[in-house]
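Just passing along the structure, written as structure tokens.
With one protein chain held back, the other chains of the complex are shown just where they sit.
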Amino acid sequence: MANLTMREAVNLTLHQEMARDSNVIVLGEDVVGGMGTAGGPEAIGGIWKATIGLYDKFGAGRVLDTPISEAAIIGAAAGAALTGKRPVAELMFADFIGVCLDQIWNQIAKFRYMFGGRTRCPVVIRITYGAGVNAAAQHSQAPYALMTAIPGIKVVMPATPADAKGLLTTAIRDDDPVLFFEHKALYAIKGEVPDGDYMIPFGHAKLVREGKDATIVTCGQMVGFAERAADALARDGIACDVLDLRTTSPLDEEAILDSVEMTGRLVIVDESPPRCSLASDISGIVGNQAFAALKAPIEMVTAPHSPVPFARELEKAYLPSPAGIEAAVRKTLGYRSERRG
Amino acid sequence: MANLTMREAVNLTLHQEMARDSNVIVLGEDVVGGMGTAGGPEAIGGIWKATIGLYDKFGAGRVLDTPISEAAIIGAAAGAALTGKRPVAELMFADFIGVCLDQIWNQIAKFRYMFGGRTRCPVVIRITYGAGVNAAAQHSQAPYALMTAIPGIKVVMPATPADAKGLLTTAIRDDDPVLFFEHKALYAIKGEVPDGDYMIPFGHAKLVREGKDATIVTCGQMVGFAERAADALARDGIACDVLDLRTTSPLDEEAILDSVEMTGRLVIVDESPPRCSLASDISGIVGNQAFAALKAPIEMVTAPHSPVPFARELEKAYLPSPAGIEAAVRKTLGYRSERRG
Amino acid sequence: MQLSREQLIRAYRQMKTIREFEERLHTEIQTGQIAGFTHLYAGQEAVAVGVCENLTNEDYIISTHRGHGHCIAKGCDVRAMMKELFGRRDGLCKGKGGSMHIADVSKGMLGANGIVGAGAPIAVGAAISAKLDGNGRVSVTFSGDGACNQGTTFEAMNMAVVLKVPVIFVFENNHYSEHTGHKYAVGSGDIAARAEAFGMRVWRGNGSDFFDTDQIMREVVEYCRTTGLPAAVELDTERFFGHFEGDPQRYRGAGEVNRLRQERDCLTAFRAAVVSANLLDDAQLDGIDVEVLKLIDDAVADARVAPPPEASQVLEDVYISY
Partner (left out) sequence: MQLSREQLIRAYRQMKTIREFEERLHTEIQTGQIAGFTHLYAGQEAVAVGVCENLTNEDYIISTHRGHGHCIAKGCDVRAMMKELFGRRDGLCKGKGGSMHIADVSKGMLGANGIVGAGAPIAVGAAISAKLDGNGRVSVTFSGDGACNQGTTFEAMNMAVVLKVPVIFVFENNHYSEHTGHKYAVGSGDIAARAEAFGMRVWRGNGSDFFDTDQIMREVVEYCRTTGLPAAVELDTERFFGHFEGDPQRYRGAGEVNRLRQERDCLTAFRAAVVSANLLDDAQLDGIDVEVLKLIDDAVADARVAPPPEASQVLEDVYISY
């Protein structure tokens, strides 16, 4: 075990996987840093420092610093994957999916299907996402629902440094394309990270708090928020299951349904705006498959239907909060059934 | 009244609105057709023929044929709208959202918000979408959920020629950005279209079949499918409310909730794959707000979690069918409550 | 001409196979048996074949929405291709891809592509693999005069120069993007000049002339293999059918297609050249024609009766494991 930030955990995993498999390559904007400058390569080591040291260790052939051309970055990753590599592309901000969606949605996600199963495209796209650092409307979004909606890709949402390592290892070794979302507000959070080879299977949610009164389902940055809410509720004797999904595609329906069948009450916490969101997705599945078990309406705690604002006060109002989650749990607990049925 | 195809209704509306307001301009690939050829402009009149005759009538200044550069098309529409025009841009296939998402999602949808309410961006983007013509994975998608999820834009889904006219008129005169989805399999469908100035307000669903046994909510091409299912069920004495949403953003929650409160049973039909879909969106809203009224789990009839396949047999299996909708209604009617409560 | 007799025969057979494949599709489509959007390559055969004859089986190509010619030229199985277009279970892509996504990665054919401009960055990626593996392979991306206006094409060219990878940008200028003339839609009209502005070497040639194309491609492929650098080629060519099947082609000048078929047919030109130079004779070429026609006949006959996919297959091949 080592005590690492999520940023360090990601970096360590990239080092380990590149050392393990010479087909793993890394590409993106400033993933080296300092190319073509007096300071020289690795002078900065990646804007997020997640790729630091890779260039020194593995060289320019496997660590490719690219121009500002996201569509070409993701497309190049696709082409390298179709021809035997395991590229790990970095998208500096999730909002930039806007300029490269085609390569994710219409190319990478569909190759295997369109080609009748006769190819594989093991691309990993690491994407920094989320609000909380006042980066405003075009650098703060959390578009994991948009990605979860796409058949053909897997979507990973680590909430801790250990999970970042375990899930990124799995992602890199996976033969399907994987989108790996790293929350920028979590980069500096520290945690114990297992040494050596560490893989976490996809599609298995993690129970981070246990309790029979209500179920809270969430992922990414919101896991910590939900834990704070659960801890506050626990002080009032209210015990919640808190499920960290870890991956939203595949989704661990079993774990969610098992918990809801026990508690009868569900709160879903989602950092994105509400419409066609992961919150509504899970609500739809649970409402359909655990209908009889539900003792109260499913509550969804999401961002509002608005872009992400800049000012501190506004961004705070935008993001779901531990207090908001707590209130939602109390609301669902306060519900008294008047169902006709 | 005139009996027109949806394609003709769209064309007529563009003619009327361009005649009415000189700020309305049209742009897109081959919206004129024949530019720089021996056959000359308007030789073809738009790949979908929806823009035919506009160039002859309104000239090159207002009908702009563009290179194959969707990001620049949508961006140019944005810039024209910020500076006083009412551009109507044509995106030839909804799948091409992949190459211009940024301009829709991060620019057009957010300008007013980012600029503190001190501007408007009245762009209309006409988008041809949907499966049913064997156009395969990259020319058949129905990504209205992706657009519905975006705060700052409105999403319109006409199901009939009359609605196409009434809703497109409203869209062009609206001061907010509007995405207008035209189903390619509906283009040749005929219907009565009101003459003259005809506007249909956004956010008002249309009840196309009435019945107290179950509610079917849908939009676009699926409206016709749902009607066929409802008609078949009616022959067995099962009467359904069929709601055509007309716009998915804004969403007519009232109409949906009113109907579900009466019937207690809801089937949502959605041409897209299931995850984070419009179906799940509505399921989440109804499950939360009409919980007590629900007598059975909400059923969602969607495409599977797969790309759109090419072969006829596969595409048929991919698309929701009237028979599948019928089965879902029967399933919800057959449900006997065993809720704990 | 530096080509052996075998090479000439092979080149002719390939071009002829593409031509007959497309001509036959054109008639089959009228019968309503083939669904979807089909873009025929007839007229441009000298490009596909002139390029691919200079490649090995291991080199990579990425194609466009107009992909049948590139597929055949790269060695894809013609019968499996035909079945794919008929939407059959044992089509090249199990009936899932169709015309716009026909592919055989095992042949280095990384797919037709329904998204104009999407192929170019993917080709850069294949060239990254080639460079890293040090196997001397090159990667070719075909783009039209329309595709050369798509942002991805430019990004890919710049990235190829920056990363110094052996990708060849082949621009097939057939003067039309859908129904729009290239003089209208391509800023300066000069596609190769754009590539040059990114700092790569460019070539220009007559894409309706197999020998010119072949000659240029020999140089280009040699250049890219030895330097590991990207290059671009603009080839002037003609399409003989509409943009897609069903296109009324009113944007064409009067008699334009007939004239092109008379004056700019790469097959006619090839035959004239090899016969007049006494390299092959008409009887030999006619013999190939017969064989090719038989191949296409058989492929169609096969495809017609081949079984369709099962409905359950719709959910196969989305993931390797999920």
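As written, the chain order gives the labels A, B and C, with residue 1 at the start of each chain.
Criterion: a residue touches a chain if its C-beta (ideal position, glycine included) is under 8 Å from a C-beta of that chain, and two chains touch if they have at least 3 such contacts.
The shown structure was predicted, so the numbers you read here are calculated from the model rather than taken from an experiment.
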Among the chains presented, those that the missing one touches: A, B, C
Which of A:G130, A:P309 or A:P322 contacts the chain that the document leaves out: A:P309
Full-complex contact with the absent chain, from C:F154, C:F211 or C:F270: C:F154
Contact with the hidden chain (one of A:D65, A:D176 or A:E326): A:D65
Absent-chain interface as seen on subunit A, which is shown: 29-30, 33-40, 43-44, 47, 65-69, 71-72, 95-96, 98-99, 133-139, 304-307, 309-314, 316-318
Residue numbers in subunit B that touch the chain omitted from display: 25, 27, 61-62, 64, 66-67, 69, 71-85, 87, 102-103, 106-107, 110-120, 151-152, 154, 174-176, 203, 250
Touch list for subunit C against the chain that is not drawn: 149-152, 154-155, 157-159, 161-162, 184-190, 193-194, 196-200
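As a working rule, only the chains that are shown with their structure count from here on.
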Centroid distance [mean C-alpha coordinates] between subunit C and subunit B, Å: 36
Subunit A and subunit C: spacing of chain centres that average the CA atoms, whole Å: 40
Where subunit A touches two or more other chains at once, by residue number: 71, 102-103, 106, 110, 113-114, 151-152
Sequence positions of subunit C contacting 2 or more other chains: 91, 93, 95-97, 101, 113-115, 118, 151-152, 318
